[in-house]
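Dropping a structure here in structure tokens format, bear with me for questions.
Yeah, one chain of the complex is gone here, protein chain that is, but the others are all in their spots.
Moving on, here comes subunit A:
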Amino acid sequence: MTDKRLDSSTPDEPSGFVRALDERGDATVGTVGQGLAPATTRRANPVSRLIGHPAFGWIVIALAVALPFINSSAYAIRISTDALIFIMLAVGLNVVVGYCGLLDLGYAAFFAIGAYTSGVLSTTFGWPIVLTVPFVIVAAVIGGLIIGGPTLRLRSDYLAIVTLGFGEIIRITANNLDFTGGPNGVYGIPDFGDFGDYRADIATYWIVVVVVGLAVLASSRLGRGRLGRAWRFVREDEDAAEAMGIHTYKVKFAAYVTGAIFGGLGGVLFAVHQTAISPPSFNFLFSALILMAVVLGGMGSTPGVVVGAVIISLLPELLRGAENWRYLIFGILLIVVMIFRPQGIWPHRTDEKPARGGRRRSRTDATEVSQ
């Protein structure tokens, strides 16, 4: 009986399921993971082909390493080191905001924790800077636990404002306590070590280049791994992610703590570079500037965030004296970017090769069936 029914259906007509896949396959696959950053698949533009090339990143790193040979003035080294540290922070915040979609408005707090831990340990106990790094990581993680623990269970809005408060707590605490030097801060922070013939600022610069380069690479890798996918899933749809078996609390926590560690390490670099730190360096303005770098560059896109950080940190050097105007423009720019180009200037690309190959194959299967 059933055989007869099967025969009666015309063999050249595809099944309903295949037809549905054919019709809607593009739509469903296209929207997943798109979110804030619509896929840009065309690569006709020669500029984007150049910057999309795998070697491009290495060329940028080589240029960064070679900078002291091109221009070794103290000014150039100083602003480049500042820009690099800013890149480190932006890349760290990108893990929290860009990958996982958690708005952290007090990121400077972790920066401050790193700078102060390292600064206090090295000046009062005379430790070498390298030895303070493990303690910085521990302190940053503890900070992340205190803030993330209660708030990550709630809606993401709460995290935004609690981190804002946390940023203030850390700054005011540093201002009030004696061992952090109060309003004067900590000064006389030593260099990484003695580098003989090399100028101290250039040696510091190179170390910063290496650390920041590794940090950029690490955050980019993290974003592409299993955890990175989980982060994006949580960002796009937390309920769906939970339904698919992702422990959203743990995943968000991982993002937050990763960001905290990046911020803390950035603080160590900052402390060594500045040799003196004081509470006003870690105000809300600074947190907002890091956020601006991430948003402007493109949330979730590592190269975009690096470009955004370079723009935000070098722009003041070009626009000296017009600080309030600059921040006013930044504020308006944030609104304009979110309304008209939420993906930023260098959006994250969502065309992942294996996924696309898989989809194409399934479509050819479908056409074979239909013929």
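The rule is short, and it goes like this: contacts are C-beta pairs under 8 Å (C-beta built on N, C-alpha and C of every residue); 3 or more make two chains touch, one makes a residue touch a chain; residues count from 1.
By our rule, contacts and distances are computed from a predicted model.
> The complex lacks one chain in this depiction; which UniProt name from "NADH-quinone oxidoreductase subunit B", "ABC transporter permease", "DNA repair protein RecO" or "Dihydroorotate dehydrogenase" does that chain carry?
Choosing among "NADH-quinone oxidoreductase subunit B", "ABC transporter permease", "DNA repair protein RecO" or "Dihydroorotate dehydrogenase", the correct UniProt name is "ABC transporter permease".
> Given the contact definition stated above, which residue among A:P68, A:G101 or A:P347 touches the chain not shown here?
A:G101
> Which candidate, A:A76, A:V133, A:A160 or A:L314, sits in contact with the chain we can't see?
A:A160
> Specify the residue from the set A:L131, A:I146 or A:V210 that touches the hidden chain.
A:I146
> Using the touch rule from the top, list residues of subunit A that touch the missing partner.
35-36, 97, 101, 103, 105, 146-147, 149-151, 153-158, 160-162, 164-166, 168-169, 172-173, 175-176, 235, 238-239, 284, 288, 291, 295, 299, 324-325, 327-328, 330-335, 338-339, 342
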